[in-house]
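Questions regarding the structure given below will be posed in turn.
Only a single protein chain was left out; the remaining protein chains are all shown in position.
Note that the chains take the letters A, B and C in the order they are written out, and that residue 1 is the start of every chain.
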Amino acid sequence: MRLKAMCDIEVSAPQDCPTVAMLRPSSGLAQWLASEAYFFEPHVPSTEYVDSFGNLCQRFVVPQGRMRIRVDVVVDTEATIAVDPNAPATPVDQVPDAALQFLLQSRYCPSDKMEQRARELVAGVAPGYAQVEAIRAWIHGNLDYRYGVSDAATDALDTLARGAGVCRDFAHVGIGLCRALQIPARMVVGYLHELDPMDMHAWFEAFVGGRWYTFDATQDAPRGGRIVVAYGRDAADVAFLSNYGDLTTERLTVRVELHADPAPPPLAAP
Amino acid sequence: MRLKAMCDIEVSAPQDCPTVAMLRPSSGLAQWLASEAYFFEPHVPSTEYVDSFGNLCQRFVVPQGRMRIRVDVVVDTEATIAVDPNAPATPVDQVPDAALQFLLQSRYCPSDKMEQRARELVAGVAPGYAQVEAIRAWIHGNLDYRYGVSDAATDALDTLARGAGVCRDFAHVGIGLCRALQIPARMVVGYLHELDPMDMHAWFEAFVGGRWYTFDATQDAPRGGRIVVAYGRDAADVAFLSNYGDLTTERLTVRVELHADPAPPPLAAP
Amino acid sequence: MRLKAMCDIEVSAPQDCPTVAMLRPSSGLAQWLASEAYFFEPHVPSTEYVDSFGNLCQRFVVPQGRMRIRVDVVVDTEATIAVDPNAPATPVDQVPDAALQFLLQSRYCPSDKMEQRARELVAGVAPGYAQVEAIRAWIHGNLDYRYGVSDAATDALDTLARGAGVCRDFAHVGIGLCRALQIPARMVVGYLHELDPMDMHAWFEAFVGGRWYTFDATQDAPRGGRIVVAYGRDAADVAFLSNYGDLTTERLTVRVELHADPAPPPLAAP
Partner (left out) sequence: MRLKAMCDIEVSAPQDCPTVAMLRPSSGLAQWLASEAYFFEPHVPSTEYVDSFGNLCQRFVVPQGRMRIRVDVVVDTEATIAVDPNAPATPVDQVPDAALQFLLQSRYCPSDKMEQRARELVAGVAPGYAQVEAIRAWIHGNLDYRYGVSDAATDALDTLARGAGVCRDFAHVGIGLCRALQIPARMVVGYLHELDPMDMHAWFEAFVGGRWYTFDATQDAPRGGRIVVAYGRDAADVAFLSNYGDLTTERLTVRVELHADPAPPPLAAP
């Protein structure tokens, strides 16, 4: 399916504020970037680099006052996501080198403290995909999706204690519980078609049966229509804006629409 | 300066033809990709990867028959290029690790056979930028820019023997002569504003005075207004289309224009 | 100076245990690996990969029972470390791309919760090296170096609360406080000559004045004689053994000696 997505952010800074943004999806094996536009107002110089996870990172300085950052993309992605309840656990000695880092504890996913909880949740469940799905379903059924109970300091243990959080918190809990079972798990941020209310979104992927599968504890059922913007160990790695100075988000508007015409009409003759 | 560039290619294939394209510039330190659109007709699945030089490479299969590939970009780039006649040679033991590969001989730049010629051309010239400029000026003044004398098999020695070639051949001669003097040199392909006649373009960069400088033997004087699409050791690394099967380029249209409004008017309200 | 170091580990596992070791230093800009030997008993198959920080990681499965792992290295390294009390802070917009990740909060260094403490500690101190040294000196003077108060779950906030810890804890506190001031800081594990009592060691580096400097809060004064084994964001990234199953360290012996002869006598004739 072809999706058209937009993220439009207005920020304010009391003084010049160095910032790193992760707002540009890249093409890869799983999605194709058909078009994009990256717009600043006022226009400031920017450079881009690729971080150790392969994410595109834009560096610029938000000037004192107000600034608007808008990214528009058209992306081909899958309408449905892969599901395989029988996918077995991948033994750690068979996990690819590059996935091993997603077994480690991290800032928001202190999996080293979550093993007991994880063991309880998957008691009697077959190792692999079914365990991850049991975790995902438990989060979906037992944690409240609620704004205001969590903030940038909230980790997976906090969320379990409070029994509530938002998409990022749900993902952190899922990741932490998976890693505690020696299942590699990583954070994903991006867009989800027909998310309600619409916003930037976060979910997680787990490595079972020899590949990454998508899990989203905020949803009732597996759903495609996703655009990946960045991967990381947790939210610390994939903030859509990392500011090094005071920065206030005054407005954030996100839109995701089905692109009417998957294969657009020929361009005007050259 | 902000440039709007377009490359529109029509190819035909007698049967399905696996192809790798390098048509998408990336943002980096030197240029910023403000917007882009990548269009296929018919629409075929495509994936993208980053090669060892950091170039974005698009993989797809050209289906039997005709296919159109069009890339539109808007890029912020420098209006002028850096020039420093006094930049000294960088001793090889001070060349950064990543630039060392650009000292090696390669398919179209057999620098191991070009040392004598290089020594003659720079006799009496101060080591460094001035040598590279002497080489560039010599190519510009002594080789004829002419279509039809070279093809995909022509290397720098062939071009020196024939006394003529096109932009790619001029770049190969420049690169080969630089490397023969132990000056790292690399191939660049991309767009040049107001190139006449307009086409995809090729030039080279040489590493002197601790950084890369741009040289273009097809031009009378240093000129900015360049959009880099890919870097490589020579043309073998940076073909805009590498086809693995029969593929005919039926038409290639390139346009580069000054973008009227460097800071475009605010987008429609979200 | 030339050092000879050895790490000899005996582990036991109730059943086969997939393990990733980081025990092999690599050559680079700062140190040269003159010789090494990596020994397993019993001998098990092993593979090696390079992680995203550039560390050499050895993968193998510890078989049920006992296993011995021993690494011997001879390394050329600096006898003293660079010190520059006047090195200014590097503004975040000038930090190299690759160092930006060391500004992010991490599992053991929740710098997002440490800003107030950091501000207090450096009140009135000139930004840059002097701030990092003030932090290091404060840790050295105010935290007790003591075994038994911390474990694998202890983070920098825990250590501040307890007022005591070991080398790894001291490094975490230093890293967290630096990052809270927007100074990139990273974990280093390795060997230190004449460490007393001898053991594997941990310290940190901070990026100020445009380069990385070494800081060690366990020591009275700056000391060289270090062999770096691995870099990371914190201890989660650089465990010398990461086991995915039950594994007990039965014995760990570390030795570091000055290598008598910096330029050894000629080898026997070939």
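Note that in this section a residue touches a chain if its C-beta (ideal position, glycine included) is under 8 Å from a C-beta of that chain, and two chains touch if they have at least 3 such contacts.
As the structure is a prediction and not an experimental result, all values here were calculated from the model.
J.: In the intact complex, which of the presented chains make contact with the chain not displayed?
T.: B, C
J.: Using the document's definition of touch, tell me which of C:Gln15, C:Thr80, C:Asn142 or C:Thr253 contacts the absent chain.
T.: Considering the complete complex, C:Thr253 is the one touching the chain left out.
J.: From the list B:Gln105, B:Gln219 or B:Thr253, pick the residue that touches the absent chain.
T.: Touches the omitted chain: B:Gln105.
J.: Using the definition of touch stated at the top, determine which of C:Glu48, C:Glu120, C:Glu194 or C:Asp246 touches the missing chain.
T.: Counting the whole complex, the residue in contact with the absent chain is C:Glu48.
J.: Can you name the residues of chain C that touch the chain not displayed here?
T.: Interface with the chain not displayed, on the chain C side: 6, 8, 26-29, 32-39, 41-43, 45-50, 56, 58, 68, 70, 72, 74, 76, 253, 255, 262-264, 266-267, 270.
J.: What is the set of chain B residues that contact the non-displayed chain in the whole complex?
T.: 18, 20, 49, 51-53, 57, 59, 61, 91-93, 97, 100-101, 103-107, 110, 112-113, 152-153, 182, 236-237, 242, 244-245
Just so it is clear, only the chains that are shown with their structure count from here on.
J.: Please categorise the chain-chain contact pattern as a line, ring, star, complete graph or other.
T.: It is a line, because the chains touch in a row without closing up.
J.: Could you tell me which chain's Cα centre is nearest to the average position of every protein Cα atom shown?
T.: A
J.: Quick check: how many Å separate the C-alpha centres of chain A and chain B?
T.: Computed from C-alpha means, the inter-chain centre distance equals 36 Å.
J.: Measuring from the mean C-alpha position of chain A to the mean C-alpha position of chain C, what distance in angstrom results?
T.: From the centre of chain A to the centre of chain C is 31 Å.
J.: Once you find the CA centre of chain B and the CA centre of chain C, what distance in Å lies between them?
T.: 43
J.: Two-or-more-chain contact residues of chain B, please, as numbers and ranges.
T.: none
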